[in-house]
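This part shows subunit A:
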Amino acid sequence: MSVPLSHVLILASVLFAMGLGCVVAWRANVIMMLIGIEIMLNAVMLTFVGGSAHWGIADGQLFALMIMALTSAEVSLALAMVVYLHRRKGSVNTDDFDSMKG
Partner candidate 1 sequence: MTPDFPILTLLVFLPLLGSLLVFACWRSDTLVRWVALAVSLVELALCAWPLAVSDRVAFPGAPAGFFLFEDATWIERFGIRYTLGMDGISLVMVLLTAFITVIAVLVSWEGIKERVPLFFALLLAMQSGIQGVFLSLDLFLFYLFWEAMLIPMLFLIGIWGHGRRVYSAVKFFLYTFLGSLLMLVAIITLYLMHGSQTGNYTFSLHGMLNTSVPLGIGVWLYAAFLLSFAIKFPLFPLHTWLPDAHTDAPTAGSVILASLLLKTGAYGLIRFAYPLFPEAAHAMTPVLYVAAVFGISYGAWVAFAQEDMKRLVAYSSVSHMGFVALGIAAWSPVALSGALMQMVNHGITTGALFAMVGMLDERTQSREIITYGGIWGKVPVLSFFFLMFCMASAGLPGLNNFIGEFLVLVGTFRVSPAAALGAFLGIVLTLVYTVRLVQEVLFGKENKPLELKDLSLREAGVLAVLGLSAVYLGVHPGPVLELLKAPIELLTTVK
Partner candidate 2 sequence: MQTYLTLMLLFPLAGGLTCALAGRKLPRQAVEILACAAVWGSFVCAALAAASYAAPQTVTLGGWFSSFDLLIPISLYLDPLSLSLAVMIGFVCGLIHVYAVFYMRKEGDYARFFALLNIFVFAMLTLVLAESLPLLYLGWEGVGFCSYLLIGFWYTDKNNADAGRKAFITTRIGDTALVIALAWMFQLFGTLSITQLNGMGFLMPGSIVTAIGILFLIAAMGKSAQVPLMVWLPDAMAGPTPVSAMIHAATMVTAGVYLLSRMYPLIGSSATAMATIAVTGGVTAFYGATCALAQRDLKRVLAFSTISQIGYMMLGVGAGAVTAATFHLLVHAFFKALLFLGAGCVITAMHHEQDIFKMGGLRKTLPLTFWCYLAGAACLAGLPLTGGFFSKDSILVALWHKGGTLYQSLYALALLTALITAYYSFRMVYLVFGGSDGHKHVHVELKFMQLVLIPLAILGLFGGVLNLPSYIGEGFLTRFFAGLAGGAAVEGTHTEELALQAVAATIALAGLLAAYVRYGKGRSQRLLEAKAYPTAMAAFLLNGWYFDRLYQAVLIRPYQALSGVLWQKVDEGVIDDSLDRLAGGLGFSGSWLGRWSTGRVSIYIVSFAAGGALMLGYLAWLAL
């Protein structure tokens, strides 16, 4: 198996950028923004796993695992907030949440 690390990194960056693009583009829907964040974090995991394989040590994979856990914590809290705010304001469009500005 001879995939250069750079190819893994490029794939990761494509994924990362797609996730970022998703977050930026889907301003109308928090859920889709969260999905974008998931994609970005997956790209990070890919980088770690790639690095781990490249150097032959387990640390990267560990990091990836922790990111997974972190993501689930984050997502659950975020979704709780979404539900809470949907109850209060009846919208999931982040642009509606602009009572503070300036």
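Heads up, the rule we're going with is that a residue touches a chain if its C-beta (ideal position, glycine included) is under 8 Å from a C-beta of that chain, and two chains touch if they have at least 3 such contacts; residues count from 1.
On how the list was made: all candidates are chains of the complex that A comes from, given by their letters.
Just so it is clear, the structure is predicted and the values come from calculations on it, not from any experiment.
The candidate from 1 or 2 that touches subunit A somewhere in this complex is 2.
Subunit A meets candidate 2 in the complex at residues 20, 23-24, 27, 33, 94-95, 97-102.
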